[in-house]
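Sharing a structure here in structure tokens format.
Missing here: one protein chain of the complex. Every other protein chain is in place.
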Amino acid sequence: MSQYLYIALMFVGIYGLLSQKNILKMIISLNIMELGLNLFIISTGYIKEAKAPIILFGNEGNYVDPLPQAIVLTAIVIGLGVTAVALMLARNIYKTYGTYEIDEIRGENDD
Amino acid sequence: MIEIIGVITGALIIVFGILAVESKKLINSVVYLSLLSLLSVLSFIIMKAPDVAITEAVIGSGLVTFLFIITLMQDKKAGDKK
Amino acid sequence: MKKIIAILLTVAVALFVFTNLYSGDSDFKAFGEKSLEETVSKEFVNKTVDPQRVQPETGSANIVTSIVVNYRGFDTMGEVTVLFVSALGVALLGGVLRKKVTFRYKPGFIINQGMKIIVGIILISGIYIFVHGHLTPGGGFPGGAMIGSAFLLMYLSDDKFRTRIAAFKVLEGLAGSLIMIVGLVGLSTGGYFLYNFLPNGEIGQLLSAGIVPVLYVLVGLKVGSEVSNILGDFFIGEVEE
Partner (left out) sequence: MINPVLLIAIPLLAAFISVFIQKLSWVLLFGVSIFTAISGFFLQKGMFMIGGWKPPFGINLMIDDYSFIIIIVINLLFFLTLLSGMWELKKNKTILMVILAGINGLVMTGDLFNLFVFLEIITISGYILAASSDKYYSVFKYLVLGTLGSSLYLFGIMVLYGTLGTLNMADISQQFPNVSGSVKIISLTFVFAGLGVEAKLLPFNAWVKGIYGNTTPLTGPLFSTVFATGAIAVFGRIFGQILVPDSTLIFAFIALGLITFIFAETSAMASKKLRELLTFSSIGQAGLIITMFMIGGFYAALIQLINNAFAKTILFSYATKAYKSNGDDTINNMSGLFRKNVMMGFGFTVATLSLIGLPLFFGFYAKINMLQSAFALNMWIPALIILGSIIEGIYYIRLLVKLWNPGEEGQESSELAQSQFVIKNGFSLSLIAVLIGIIFVVSGIIPDFLTENIAKAADSLSDAATYLSTVLGGI
């Protein structure tokens, strides 16, 4: 059941990307999408009644799948890198055009 | 029991996600994103992923929120969406 | 109008995903129903990938750590590189903006001194987290990020501190080079890049798990210095007061 919600969160982020016209809002939407994706990845490894994958003494066997967790660790840090670059770009856009609204950005001959 | 908590957290995450996207003020969006991140930490714990939970707590709700806020500080008017 | 199109498009794609992923004939494993036996992870959990090695083949008590640093260490190397590139990019892009960020409030004496104690505590817990990454939850990434946030507090509490710190550049490069050198030593001694050439010891001890703690400490230092660099660059920018 919660897996549906995580996929839905991913689509909330994609909806934000499609509908928002503010650069910071778009970066926030990207973050929401990545968060939904990370939650979905973890949920593919979840097993009912299983333990966290750490070997303590007298605690053997029946762990949840550790590989998705390793993948999400990598994905979170990559997300931080992308967000940092995106926000720095947003600051440069603001410096050049004086706005965060994409409708008000002129002078880059596209669309 | 733990599954029910998971579903409730998931539903709250969706609500905050929509609020973060649709909120009129940028600073509110950032705060909702931070809350979203904290709730996802809870979900990670429910799904038995302590490593991910710690990492998300430090990076997702800590550092990323700070980066957003310092970007917002650049423009005093940017708090209001036109 | 744009919003309606966006909603319709998103709902269409979402329906496509939901109907296919959870349809009757889909063999995508339902939430919580999968079995570890059907994935490659069963060997990671049992530590039985390569029976020819000295057992246990990886000494880490935290199975996620053994995957992140040992079985799939190549991903971690790439991921550290991603953060390295973003730190470089933030510095390059931020180089266009020159002024320092200034705050309206002046940090008082108590904030100044209290911050130093808190910074010390955060630094120590960050280091503890990545040194024990192979035993307890945590490891290089959160530990490094905590070190970064300790420096964030220093930036916030002290006006004089708000410049780029050259030592971080050196630390970043040094930690990165050492990760590659550990990998290349593995290549020359064991025949495989990132080969575990140190003894594994006993699970649960601090000095165990071969190259895992070595690599995780390096990853932690590298992530820490990169995050501090990114934060430092974000403070150098224009703020209208």
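Letters A, B and C name the chains as they come in the text, with residue numbers starting at 1 for each one.
Keep in mind that, in the parts below, contacts are C-beta pairs under 8 Å (C-beta built on N, C-alpha and C of every residue); 3 or more make two chains touch, one makes a residue touch a chain.
Bear in mind that the values here come from a model prediction, so they are computed numbers and not experimental data.
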Original post:
If the full complex is used, which shown chains touch the chain that is missing here?
Top reply: A, C
Original post:
Which of these, C:A6, C:M115, C:L153 or C:L174, touches the one chain of the complex that we don't see?
Top reply: C:L174
**OP:** Since one chain isn't shown, list which residues of subunit A touch it in the complete complex.
**Re:** 10, 14, 17, 23, 26, 30, 33-34, 37, 40-41, 44, 67-68, 71, 74-75, 78, 81-82, 85-86, 89-90, 92-93, 96-97, 102, 105, 108-111
Subject >> Residues of subunit C (touch criterion as defined above) contacting the omitted chain >> reply: 16-17, 19-21, 23, 25-29, 34, 38-41, 43-44, 49-50, 70-75, 77-79, 81-82, 84-86, 88-89, 92-93, 95, 169-170, 172-174, 176-177, 180-181, 183-184, 186-187, 190-196
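Assume only the chains that are shown with their structure count from here on.
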**OP:** Please compute the C-alpha centroid of subunit B, do the same for subunit C, then give the distance between them in whole Å.
**Re:** 19
**OP:** Starting from the mean Cα coordinates of subunit A and subunit B, work out the distance between those two points in Å.
**Re:** 10
Original post:
What whole-number Å value describes the gap between the mean CA coordinates of subunit A and subunit C?
Top reply: 15
Original post:
Of all the residues in subunit B, which ones touch at least 2 other chains?
Top reply: 3, 49-51, 55, 59, 63, 67, 71, 74-75
**OP:** Give the residues of subunit C that touch two or more other chains, as numbers and ranges in rising order.
**Re:** 32, 62, 64, 137, 139, 141, 145, 227, 230, 234, 237-238
**OP:** Show which residues of subunit C lie in contact with subunit A when the two form their complex.
**Re:** 2-3, 5-7, 9-10, 13-14, 17-18, 21-22, 29, 31-36, 39-41, 44-45, 61-64, 67-68, 72, 75-76, 79, 82-83, 85-87, 89-90, 93-94, 96-97, 136-137, 139, 141, 145, 203-204, 223, 227, 230, 233-234, 237-238
Original post:
Touching subunit B in the complex: which residues of subunit A?
Top reply: 1-2, 5-6, 8-9, 12-13, 15-16, 19-20, 22, 24-25, 27-29, 31-32, 35-36, 38-39, 42-43, 45-46, 50-54, 64, 69, 72-73, 76-77, 80, 83-84, 87, 90-91, 94, 100-101
Subject >> Residue numbers on subunit B that touch subunit A, as the complex places them >> reply: 3, 6-7, 9-11, 13-14, 17-18, 20-21, 26, 29-30, 33, 36-37, 40, 43-44, 47-52, 55-56, 59-60, 63-64, 67-68, 71-72, 74-75, 78, 81-82
